[in-house]
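Reading through the structure tokens given below for one structure.
The complex appears here without one of its protein chains, the remainder shown in place.
Chain nomenclature is as follows: A, B and C, assigned in order of appearance, with residue numbering initiated at 1 for each chain independently.
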Amino acid sequence: MKLFEIVETVIDPEPYRKAVLHASAGAVTVFTGHVREWTKGIRTIYLAYEAYIPMAEKKLAQIGKEIEEQWPNTKVAIAHRIGKLEISDIAVVIAVSSPHRKVAYEANEYAIERIKEIVPIWKKEIWENGQEWIGEQKQKPIVEGELK
Amino acid sequence: MKLFEIVETVIDPEPYRKAVLHASAGAVTVFTGHVREWTKGIRTIYLAYEAYIPMAEKKLAQIGKEIEEQWPNTKVAIAHRIGKLEISDIAVVIAVSSPHRKVAYEANEYAIERIKEIVPIWKKEIWENGQEWIGEQKQKPIVEGELK
Amino acid sequence: MITVLYFAGLKEKTGLDKEQLIFSGKTVKQLLEELQRKYEGLSDGIIQVAINEEYALPEDIIEEKDIIALIPPVSGG
Partner (left out) sequence: MITVLYFAGLKEKTGLDKEQLIFSGKTVKQLLEELQRKYEGLSDGIIQVAINEEYALPEDIIEEKDIIALIPPVSGG
């Protein structure tokens, strides 16, 4: 496994938790995002995720680097699954370790927000009577730091 | 396993994550607290945890109830290990599921803060040259809601 | 008879993990005062008291057969 990866099979969170553990890590947060059955009163049958894989893995690694620079002594691992996902399947796992707990929560939440902003992954929701590619309208104007 | 328990063996976080999962859970946070090697420049050899087991399990369940009342559609499971723990061992696991991610982080952090306030568990740090029972001085005056 | 439980540092100070005492119809505060006379150093730091696994107030009355726990500052997590 890689610390930052796009996968096409079931995600087991444990390897990611273990990958960020080290002797001065007092706290680890593992976030998993799951396919929900109901969203705003509409019943989801399944989801289909697509990614621009090489760029998505680069952007996940960039998020890890941003965190490790912003919060000293943290370590990060992130995986996102693509393909067809059923209800309750894990779409994304984010593991963050830190010496102290507060940062482990804060940095983990930062990671999911950044994923929704900059990582080229797209979700299609398939309902009983239709389907749609979801755009969260969270993309911001490109800023200097994100350029090649 | 119980949703709120004191255990004397190695904690595997996965069963707690799975225990809080349900069809409308879009986000799960699993916090694990680990034994750190260094605390304020002092090297820990190992930790010894002790609990007033029946009351500790009641208080863990109370924290779960507080969360499920305060944040609708959340589900909580918590386990704390006692006995001798080595560096990187998991002392506590907190799993919280929620329809949306923000609450999953917030409620999980609430749980660890409450554990440090009201759950009768004690930690003894054993260093190279000494040992001490740790009191975090976080106990607050008893308030009405916490009385029998 | 009541049962008094000692944990963590208090266990080391009293040399006991529990004991049975004749003590009922009096308050938590009175019990603590009695135990502090009996065991030197018991009053160091904040001690909370639980009656039958729930936190109690100093003025709560202890009844026959109650299980009393002396709870030093907790440090779980």
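Going forward, a residue touches a chain if its C-beta (ideal position, glycine included) is under 8 Å from a C-beta of that chain, and two chains touch if they have at least 3 such contacts.
Predicted, not measured: the structure shown is a model, and the values here were computed from it.
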Omitted chain's touching partners, listed by label: A
Contact residue for the chain not shown (choose from A:20, A:77 or A:91): A:91
Which residue of A:43, A:58 or A:100 touches the chain not shown here: A:58
Options A:4, A:49 or A:110, residue touching the unrepresented chain: A:49
Candidates A:41, A:72 or A:135 - the one touching the absent chain: A:135
Residue ranges of chain A at the interface with the undisplayed chain: 33, 49-52, 54-56, 58, 80, 91-92, 112, 115-124, 133-139, 142, 146-148
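Here is the rule we use: only the chains that are shown with their structure count from here on.
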Centre-to-centre distance between chain C and chain A (centres being mean Cα positions), rounded to whole Å: 49
Shared interface positions of chain B, touching two or more other chains: 33, 112
Multi-partner residues of chain C (each touching 2 or more other chains): 77
